[in-house]
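Every protein chain but one is kept in place in this view of the complex.
As written, the chain order gives the labels A, B and C, with residue 1 at the start of each chain.
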């Protein structure tokens, strides 16, 4: 039912429930499903009759894409499947119009522009709201015209390319901590952004919040300016201000210098880690080699702990809406489902496009069996399992054997450790895809080359890394978990 | 915590729950209250500590007034009352800024103006969203400049005065049924507006929806144009269009003539009913006399079945946000609470202002004991109980006696009948207020005069009407219930 | 649908919801009512069709009375009212059988008997579960045969008469605090019984829990013995043990002496308060005079703070299931509804029976308008409003005037104070019942005499007491609130 002209995709879950006539009797899988989905959905409903289905679907689609997007649930009782209905009694319902667009009030836009002009250490943060709103063109103009540094959130990556000269992701902590004015483009001040609070931010930092959701504005901090509206439309309103009275932030400012220096030193540290020759490999070495071969137009899907967090800093996105990761909720198990959905969209829209799905070994364990689906539909997916034998860290084979001397694994193995030397690639070959077990940079390069070259089959590369491999030291240890 | 500059009032319910340390033990009134309030609130939460209270209140206030307004619940466990906390550990949280204002996109506004210009039989409907948005000035300009007919919803009454020459409330059904273009200013197409569907509307009527809530747009009908944003701001955008290219709808059009004729005949029919000399009085006679003495600046509160529905058509509002009735949910029992809240606001803001609370006898029964509160705080309220001895209709004393011959009232009395000749005015005198029992127009006039003249005490006038008194015949019987 | 042979009454709430065909459209009072009632009901459901109504009602009735009793909710959508259905498609469903009876296992009963035999300071507590189970005969035999002291909970009063020589209610705190073995007959260790924990109990007190609900057993304390089953059946099992090997607790024991002494001194203190001649009266004076005239077979309904708590200690119950008070949840506003329900049952079952409803003035304010219903159906109810002008305490007229010198009542009056000199009796006369305003013992005696003598009309006696009147001093201040 998605409208061809729509840029957004409704998220509707349709569930089957037990026959209405058997309710309260102990029917097969009888459960109050509409009620159970209430907390998870914008709209959760069972159509009261077959005739009501079209209108209920319209309402669900509309609720899903109008305002802040969200999932909706529609419950179809089992007896609907075989019910007969006069086709004339069905009222055809047209798909809803594309989401309505609203703008910020002009005075607020003027105030925002003025705050930006007066900033000493400005920063733009680009969130997934900007991606959903297709605001990339406007934000790029703003960044380039005003010479402003920017930072993407995990799902905001790619709205502007990660290799854009104004992207200061490599100095993320520094940028957050010392900015005096921060413009949020559809980014929430939640745990991912450390709630917008000191010590991760200056106590007097001025936030300019641009958001489609009124209730989000002012959450956790009192912003200097709030701009309620469609992020694309509001960005254009801001641009108008800077078109009327052109202004640019001095590229030679102390702030730019600070950020560039910090980026340089961080990138050097990463590069040093990446170039380590010791085996097993570390995260940086792995991602460095993956990045080298990453097709520019691929969809990147990722989940895991260190795998997702470190991978996000090294693997670059060049296009908007080309990255899916665990996001706001940090839910594990979503990666393969995301990859399958992305691949099905890609197959239609851009036959050459690849989906690169970068998984921690633990994350892969949640829904690894989806490789059957990937192989069944022969989807253009390359799966990378970055395998450290555990969550955050595991044991190598020798340590594992050592541990077992003291007793049975059910009693001895730490809960975050997984089996060493698991051959996840064989889960792929079991279903006819390509599987690679790699232990060295050379093997990794070779297997990536083959996987990307073979357009006839999906592949899985099981990449063995140092089980104790950690991320590089952080400047800042407060709330380390949330350094996405 | 309401900001002096704010035009809106947050609706926060603070509930006390049992001590945290006794949870799961069977504490006094132990219950999952936050969970129980979830379905009824925009935000339902228990602060996790005393220190968290200011920030939770800020969030509740903000959620209540940002976006579409709604109620919020805050749960305070009993042990918080006596807990001690270092005053320095409390983080003072400023009240949120006034709600952010958004506007519709310009192209949509232009399209809306064009649809209006091309309307043959246009109609504006003014909902409570327009009242909340303080859009009265803009809407008045639009109505007067473009000579357009308008209709208020129950809670939209008074945004423009009911006696405005362009108000076609007296031809409501006709106006809805034959309009070809309808502009909704913060009015939902719910049961009150018959869902926007035939036969109460033309099948091809073009709706222009102006609303602050994106998900409301397109609900039940596919609108011609949707304008998402603050209703006041969007109204001004529309006005700009008509300022740039002035236009007015011809006052001598056939549509205007049809509406005026229908209004005249409806008003004549009401007047005829109102002028009936037979006793007991009917609804129209009562409201006619009330309307004559209604202070122009009073707050009108009303609830009941016929009392609310008929009263709404006769009692006029001249000022925005000066009417409270059962509204969207049609909940009975809210009237006296509304009256008390309105009176407390009035006392502060406008010492001479009166609250006139028009209650059906059944509706009064839900919370009639609140007269104690009214008397305790000596609030400037005049309560009218329009008493037909029942819901929709009751028995007179003789019929009641007749019925009792056949058995005991618990067995015989219809469930919608109340006691005949109940002296509700004595419920007021019991607490020291003025009470009047009136049976004739003369008594009604006299008691109203006295009640309004006595600024030292609240009054209650118990107005006996014909127990079988009904509303006048309706053109249209489809969904009669919802003819608010 | 209640079975004539059943001793228990199902509690079913039937609610009307909006038409199914208008769901999701904004129907009149559209709300997920089944879901909203879930937390409050044992069973909450909407029948899926008219045909399903009989079976759903059977399920609700059965759920309500089988196992631990509770309320159930049935939702009837508006369109069911006018739907037609072939009468042959309705499957008639017989009412369920009376609740199944279960017994405790014999070894546990033996162990319980042995623990009782070895008790030094035994105590029986009779809860409302004993009343629901109709266990009065068995418990009386046990008490009398074994010469054991007992204590009723608020809703367990009357299972044995309050004036039974073995009732130690007048030494409640003492009895709880020093008992070494306590047998609970359908009484929960919740706030009313101070959770069964020190300092209100000995740390090593042995609880024998008799309950119909398995999950209740062991709650908050680890009992010495648990007896799961119907309380009546289990009591008989216990009696069998004491029939087989007769035993009685020595009536001259130190424990009995302690309890009797404490009772004597408490009763003397009460009597002293009751005999005070000063005016306004205090609680004890009032209840003393009420008790004198209380018909032995009346139903006593009560709610309030001090009114309910003190009244409960003075007003005696002689018959089981003849007292209704706010109980476990302590909910205010239930009194008049309870009185009406009790009166309707009484009218049928025992035409001479009276319902005496003892209300605090604040409690009366919650649903005082129900006097209209009482008068409409001419129910055999005598309402007593024990009026101290507030909750816990209020102001007298002079203090109130004094306070008002400092400002307006909305600003100055403490939140727990009500209007002084409120004439609640006029709320009764307003609807044709008898009303009395009493200030002295003589007036109270006279008005009670008249109210009980007049079988043609309900009465309300508004009893003015000292606004600062308090309960007598307590031995024990820990958790004073819960000394029900």
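The rule we apply is simple: contacts are C-beta pairs under 8 Å (C-beta built on N, C-alpha and C of every residue); 3 or more make two chains touch, one makes a residue touch a chain.
Everything quoted here is computed from the prediction, not taken from an experiment.
Student: Omitted chain: which shown chains does it touch?
Tutor: When the full complex is considered, the omitted chain touches A, B, C.
Student: Considering the complete complex, identify which of A:267, A:372 or A:396 is in touch with the unshown chain.
Tutor: A:372
Student: Given that one chain is not shown, which residue among A:140, A:157, A:188 or A:236 touches it?
Tutor: A:188
Student: Which residue, B:35, B:94 or B:454, contacts the hidden chain when the whole complex is considered?
Tutor: Going through B:35, B:94 or B:454 one by one, B:35 is the residue touching the chain not shown.
Student: Tell me which stretches of chain C touch the chain missing from the display.
Tutor: Residues touching the hidden chain, for chain C, are 38-39, 42, 55, 58-59, 62-63, 66-67, 93-94, 96-97, 99-106, 108, 212-215, 217-220, 222-223, 226-230, 233.
Student: Of the residues in chain B, which ones touch the absent chain?
Tutor: Touch set of chain B with respect to the missing chain: 20-21, 23-24, 32, 34-35, 38, 45, 48-49, 52, 55-56, 59.
Student: Since one chain has been left out of the picture, which residues of chain A touch it in the full complex?
Tutor: Chain A touches the chain not shown through residues 22, 25-32, 35-36, 39, 188-191, 195, 219-220, 328-331, 344, 347, 364-369, 372, 375-379, 408-410, 413, 418-419, 421-427, 429-432, 481-482.
By our rule, only the chains that are shown with their structure count from here on.
Student: Of all chains present, which has the mean Cα position farthest from that of chain B?
Tutor: A
Student: I'd like to verify one number: the distance from the centre of chain A to the centre of chain B, where each centre is the average of its C-alpha atoms, in whole angstrom.
Tutor: The answer is 45 Å.
Student: Taking each chain's centre as its mean C-alpha position, how far apart are chain A and chain C in Å?
Tutor: 57
Student: Quick check on chain C: which residues sit in contact with 2+ other chains?
Tutor: Only 32, 35 qualify.
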